[in-house]
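A single protein chain has been omitted; all remaining protein chains appear in their positions.
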Amino acid sequence: MEDEALIREILSGSKSAMELLVKKYYNIVFSYIYRYSGNYHLSYDLTQETFIKMIKAIRTFKISDGKFKSYILKIAVNTCKDYYKSNYYKNVGKNFEEFDDEKISGENVSDFFEYKEDRQKVKKAILNLPDFQREAILLKFYYDMKISEIADITNANESTVKSRIYQGLEKVRKEIEGGEKLDKRRKEI
Amino acid sequence: MIKEEKKFDIEEMDLPEGMTTDYLSDLFSKYTVNMPDECEIERVINSLSEYIPQKTKWYEKLYKNFKYFIERWNISLYSISHAYWIFTLCLYIFGFYIVYSNGVNPYITIMLISPLPFVLGILEVIKGREEGVLELEMSCRISNREMVFSKLTLAGIYNIILNTLLSIMLININENVDILKVTMVCLTPFTFVSAVSLYICSKTRGYYSCMACIFIWIAISFSISMSPKYINRFFSIDFFQYLLILISGVLLLIFNTKKFLKTNVLEKEVN
Partner (left out) sequence: MKLEIRNVTKKYGKFCAVKNFSYEFTEGVYGLLGPNGAGKTTIIRILADVLNPTDGSVMLNGEDIKDMDYRYRNLIGYLPQDFGVYKNFTAHRFLMYIAALKGLSKTESQKRIEELLEITNLKEYSNVKTGTFSGGMKRRLGIAQALLNDPKILIMDEPTAGLDPKERVRFRNLLSEISKDKIVILSTHIVSDIEYISKEIVLIKKGEILKTGSSESLTNEIKGKVWKVLTDENGLKTIEERFTVGNIFRNGNKIETRIISENRPDDSAEAEIPTMEDVFLYYFDELSE
């Protein structure tokens, strides 16, 4: 069913329509928040928060404006931003990061380690970006949003978004290649 | 775990030198995400169901409201003290008695006691604050605002029933008593005195200010009873003028009930 139809049904009180909508968008929201925060524990809660904000505001969602996907991603982006802005994060949130358990099972052990190492590198590179660059890059390369959509979601103009992505990519590369050079040097020694 | 082959449109964007779509696609696909299991999604769905707008038919709504008030009134009955019911009932019996046996002016009598059950009811409502139970009541499932409203409506309905009964009995024992005049002298003070008491109590929140309202009203009633010309003048106004007075009284009562609910409960400030 189309998003529009689902939302109309939710507005007329259908619980099952809401279930379908949540199931459809859960992965998108969750993966964005996880990739932004790098923390599973936190992502569960922020995902729930995002959906609650969505349903509370669903009356104000204009069906004619279309694109529910960018609507809910915008809420997710702001939820993350608010969380990291808050002092709460400064006091409590940081302890969380130790909990991040990677439950990845590789078929082949050496593959697995290599894969895990690579993953860790990319993760670190993305998490080290300033938040506005991270947002833009995630939205572009994981959710294939148009520049104009990203501009709308992150409240910036299009040229700013482009330069954020450009600079962000440079930083990612620096981080990854820098790390690789270091690895090589270590191996040589 | 999701490891998507990423496809994205790089549009009109500039990419840093040497970065191709393939390179980026390969790079970003490495940052995988473990999706949570079903029960996590269920948790979200459960918490959302509270927020789904509900649409019900009008008779369902009516029934719901009816059930709601019966429940709340039932609870109110627990907290309103027995003394309140007994005292107010005695007041009316006494009122009837002095008119019946001593020939006291029935209009003056009913005017004097007609707002008292409600104003005494306000005392019952604010006693939670006086006795330090308010904070606990506020933490319960049924909000204090709901309870205050239900207690006020209960006292109001009880008051109107008592007034009606007394009026009927007075008309029955004395043929000269006019039904319109009785209604006038009991509804007018009921609405105005109740409204003023609510106003004063929402300003001062005090037990004593509520008591003061009662005494001031009694004093006013006595002074009116001393000079019957006021009453006669009141009776001489025509029906529409009276209707206007009554409507303004009711509006005043509604307005001040709202005000009372707000200042007494909503601000969530104890002390």
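In order of appearance the chains are A and B, and numbering begins at 1 in each one.
In this section, a residue touches a chain if its C-beta (ideal position, glycine included) is under 8 Å from a C-beta of that chain, and two chains touch if they have at least 3 such contacts.
Computed from a predicted structure; not experimentally measured.
Engineer: Kindly state which of the options B:Ile41, B:Met147 or B:Leu187 is in contact with the chain not pictured.
Structural biologist: Of the candidates B:Ile41, B:Met147 or B:Leu187, B:Met147 is in touch with the missing chain.
Engineer: Going by the contact rule already stated, which one of B:Ser47, B:Thr183 or B:Ser225 would touch the omitted chain in the full complex?
Structural biologist: B:Ser47
Engineer: Which one touches the absent chain: B:Ser79, B:Thr153, B:Ser209 or B:Ser225?
Structural biologist: If we include the chain that is not displayed, B:Ser79 is the one touching it.
Engineer: May I ask you to list the residues on subunit B that touch the chain which is not drawn?
Structural biologist: Residues in contact with the chain left out: 43, 47, 50-51, 74-75, 78-79, 81, 83, 127, 131-133, 135-143, 147, 267-270.
Engineer: By the contact definition given up top, give the residues of subunit A that touch the hidden chain.
Structural biologist: That gives, for subunit A, the contact residues 44-46, 48-49, 52, 56, 86-88, 91-92.
By definition in this document, only the chains that are shown with their structure count from here on.
Engineer: How about subunit A: which of its residues touch subunit B in the complex?
Structural biologist: Those in contact with subunit B are residues 10-15, 18-19, 22-23, 26-27, 30-31, 34-35, 40, 44, 47-48, 51-52, 55-56, 59, 102-104, 115, 118-119, 121-123, 126, 140-142, 144, 146-147, 162, 165-166, 169-170, 172-173, 176.
Engineer: Under the touch definition given earlier, write down the residues of subunit B that touch subunit A in their complex.
Structural biologist: 1-2, 6-9, 11-16, 19, 24-25, 27-28, 30-36, 40-41, 43-45, 47-49, 51-55
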